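The complex appears here without one of its protein chains, the remainder shown in place.
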């Protein structure tokens, strides 16, 4: 069971940022577990992630870290230094929903990792435009909503989806090979909180049928990409990518099969890093604090 | 010292192709070392590479394989079966020229591998639009021609280049980060015999300054691609690709440095496979017989 | 639905082997889909895999390939040329059993791939010394046998396991992180038909707790290995290996988590290749016809 606080910061770079932040944490008695900084020298930006303990493991008589007191104090510092920041208490598990289509390898993989304790979240909801994953969701004890989508019914379908997301208090939407394009209105409701997997090494082969395009071009490696969804299709900040070697012997159906392994891995990594507050978005890129 | 024959075949697929070819080789007494076939089922095409010994190692009194006799016999078979084919005697070393710019890591790598015996060819000629590689070429005992190129002088420069290629009997041109675009007229003189390295994972980031583009897009892997040059820039048949993992910590200059390792490897593999007659082009793709 | 025959051959190398085999297939009218050969020049051995169609897809009036007739004819040729060989009709799906422990990621992965059609087999049986996987097996409609094992009861447990394997007609046993050592007597019942996954890059870190050993040694990559089980622990013929990069930031529990992805991939590849008759064992090594 996690029992830490995580502070994510980005701000204009200047002298003394690490000293100011770590000084304040020291003052409040934080026992830092991990700290990592990054400077983008071209853009003059500073990024930081700090994680510290909230309660000592052998806490007899100890009062623990005063998180709300610290939050108040830090807000002043952050304002002074023009910081954007989020402070998370990892004892709270984020609530995630999975969207899928008839392709079930990614949703099955995420649910299996969730059960194995790899993903630090609640998963109260699976939504699909196909009925296929109903049984799988039931096996993992997760509510399944079958919401068909056609071009004519997209708006109503999205309204229904959003209703369920709200009712279940969803904070993260994972598109596990969902295969439908979400409207700008939908996307704007979950900024940097919708993760998609695209079955190519972006920016190569964006759009539909990337394995067919890869086969036609005769590439020697195929890839998969997980990214945050923005209004521009396949152009959101990339979180993770991986590739695997293929040869002239691989027909399209082989690419599809081999790609499934890539998709599972890049999507599950992205979800885990998001849940562990390891990702900072800036511009159209990500910093991954590993 | 190599001492084999290599037969490369492509033709419309039909029953009995392996039997006919291997039967003829058996008839002529060939001792086959490697044989590999591939069928593209979508296109109905058949590809084959066979390599066999020309002279036995302990050849006392032995007369060796009758290559010209076999060639004559095979020509009839090939005509009957509508085969495109090439028959190579590996005792003949192909003659390669290297084109380079001020960036010398690829030309240095190729010359070092050549000296180490990895590349089965002669390299009588290095041509560059910069003077920098002169000393390097001299160290390896290779003629160096400094032929500056501007947009105004491209035609004369290419004429001079072609003159040298002809005089030196060049059969393969390797563009080792040459950074100049060759004219269609030049390219058409060396069909499937000009190998280029592009410093990205094609088709992503074609054109100029791919490392800058990769950095701007925020990809998590960078790549390099070796390919045959055709009239369409960066769109020729891909021979080899490789990638390496990067992170937000890598600025453009790091991408450039790490990319050099990729470029060396994908270019040298392409050259070696070409020299070993392991590559068959069809459409805009390659079969690599490994 | 598969509908092909696969012939796997190994024998002492000599001239004309490809010609003889492909000639016979041609004579019997085989439409070859894939053919691959390999020579181990050091050992003077020849290996071959050929796959051809049994019934044409648009079979109106066609009688199909005469497999038993061919088998009879080939047996003579094989005897003459001292071949070891197996001829498989892929319309028959091999029957596989999965053995697992409390660690369920590999068994869950195999069952999911099986359902998705990636594994060409029947899976009628899961056996475990823990009860944990019962629900999972039930979800996939597979019989689950909970057979506890202690050092005192190993013999009886194995007797019971073998009984179930026989009753269900099992031809392949997959040890999906089973964590128990099988007796020589058990192993000898399934020669080259028990596949294990070891959670290290063999031969490094054989034996127990390889992730702990890898962490202690400070390696920069961890790996996983799938192999056929022989009487010598972790020393059977290697089928597949893969690795992933780690750093000083990874504690043992991270290695365990990241290793799970490797284990799933190397084990499932091994099982698929075995089922597709792509593996030939010789000495303590494998030829993988890909």
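For clarity, chains are labelled A, B and C in written order, and residue numbers in each chain start from 1.
In this section, a residue touches a chain if its C-beta (ideal position, glycine included) is under 8 Å from a C-beta of that chain, and two chains touch if they have at least 3 such contacts.
Please read all numbers here as calculations on a predicted model, not as lab measurements.
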{"item": "Option touching the unshown chain, where C:116, C:192 or C:219 are the choices", "value": "C:219"}
{"item": "Identified contact with the non-displayed chain, of C:4, C:90, C:128 or C:241", "value": "C:241"}
{"item": "Contact footprint on subunit A, counting only the chain that is left out", "value": "15-16, 18-20, 22-23, 25-26, 29-37, 39, 41, 245"}
{"item": "Interface with the undisplayed chain - residues on subunit B", "value": "104-105, 108-109, 112, 116, 118, 135, 139, 247, 249, 257, 260-261, 265, 290"}
{"item": "Absent chain, residues of subunit C that touch it", "value": "38, 40-42, 201-205, 217-221, 223, 237-243, 247-249, 251, 283-288, 290"}
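The criterion applied here is as follows: only the chains that are shown with their structure count from here on.
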{"item": "By mean Cα position, the chain sitting nearest the middle", "value": "C"}
{"item": "Equivalent interface positions on subunit A and subunit B, same or different at half", "value": "same"}
{"item": "Subunit A-subunit C separation of Cα centroids, rounded to whole Å", "value": "36"}
{"item": "Whole-Å gap between the CA centroids of subunit A and subunit B", "value": "42"}
{"item": "Multi-chain contact residues (two or more partners), subunit B", "value": "41"}
